[in-house]
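For subunit A:
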Amino acid sequence: MPKSTTPSPHLVSAQDTWDAPAGLSVEDVTLRFGGIKALSGVTFSAQPGSITAVIGPNGAGKTSVFNCISGFYRPSSGRIMLDGQDVTRLRPPRRATLGMARSFQNIALFRGMTVLDNIKLGRHGHMKTNLLQAFFYAGPAAREEEALRREVEERIIDFLEIDHIRNMPVSVLSYGLQKRVELARALAMRPRILLLDEPVAGMNREETEDMARFILDVKEEWGVTILMVEHDMGLVMDISDHVTVLNFGQVIASGKPAEVQADPQVAAAYLGSGDPAALMKRLAAEGAT
Partner candidate 1 sequence: MIIGTAKESYRADEALLTTQPQRVWMAIFLAALVALPFALNDYWLYLACLVAINVTAATGLNILTGFTGLVSLGHAAFMAVGAYTVAWAETRLGTPFFINLIAGGLVAAAFGILVGLPSLRVKGLYLAIATIAASFILHFCFIHFDGITGGATGINVPPLSIFGIELATYFRLYWVIMPITAVMVLGAANLFRTRIGRAFIAIRDRDISAEVLGIPLLRYKLMSFSIASFYAGMAGGLWAYFFRVVTPESFPLLTSIFLLAAIIVGGMGAIIGGIAGAIFMTLAPELLRFGMEWISPLVPNAGALLSPVRTVVFGALIVGFLIFEPQGLAEIIQRIRRYFRLWPFRT
Partner candidate 2 sequence: MKTTRRMAMGLLAGAASLGLSMGAAQAQEDIVIGGSLPMTGVFAFAGISIEAGMSDYIKLVNDAGGIDGKMVRLAYEDTGYKVDQSVAVFNKLTSQEEIHLYYGDSTGFAKTIAPELVRKGSMIMGGASFASELNNPEAYPYAFIPGPDYTEMVNILLEYIAKEKPGASIALINSDTEFGRDPIAAAKARAAELGLDVVLEIITPPGSVDVSTEVLKLRRARPDYAISHGYILAPQPEFMSQAKALGLETKFMGTFWSMDSSLWKTVGETADGYMGVMPYRYYYDDADNAPMLDKIREMRPEYQSTGYMQGFLSAMLMVESAKRVLAEGKEMNGANLKAAMNTIKDFDTGGIMGLPISMPGNSIPVGRVYQFSAAEGKMLPVSDWINVE
């Protein structure tokens, strides 16, 4: 297995320092499709270096919010602020270079590529190689690729424990591993804020626990702000610093996990009835598992 023993001196550059985590705020965002309001006046924020979860029943507008944040949908009104900068009108690639990375609910890996190439892709926006250098694989291109390879190997592949699959095509991997590769790819973007769309959906207990550990480690060791949409209440209540609850495209509650759990509106949204005690019991039970 490739391991470099002697680091080359030219690999150290300004790029290798990691940027500080970014804060994100969604301000009064409304999104209409034709006559239907998918989101109305959604406001919440993610503090730098924290984990914020967006929860809500199916169809509440969680993924719509994510799509507004990452730039697929343009809100009909309202603003998205990234570290105080208005990014509402920026195209997705531009947001990516500002430090926004995301994973997808239904895994969006590139099936024709190996795990390694998929991860490398994440770095795209930060690289400089131009066409001519690429064609001849001239000095800067080769150096940049080597540095990337080193970073991916030493910081990401080791960290996420996926050395054994690095040369496999992603299409042969299990669901849990694909999710992990997607996280690896997002990390390769050197994100300041990471948007995770249902990071543990469809995973078994063990895989979920691994993923929870990785998410916490990313926050702690890499200093990245995390915003996630998740259905798994146990995970949400365990690792989030802050929870925002959506229903019918509106924010119905926001706060620390415990506060949200106690909110009768949330219970109503989930159960269709106003019995907070029953919900609390259920949430507590899930949180305990």
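How these were chosen: all candidates are chains of the complex that A comes from, given by their letters.
By our rule, a contact is a pair of C-beta atoms (placed from the backbone, for glycine too) under 8 Å apart; a residue touches a chain by one contact, two chains touch by 3 or more; residues count from 1.
Predicted, not measured: the structure shown is a model, and the values here were computed from it.
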{"item": "Subunit A in this complex - touching candidate among 1 or 2", "value": "1"}
{"item": "Residues of subunit A defined as touching candidate 1 within the complex", "value": "1-2, 4-6, 70-72, 91-93, 96-97, 101-102, 104, 108-113, 117, 120-127, 129, 131, 133-137, 141-142, 144-146, 149-150, 153, 185, 189"}
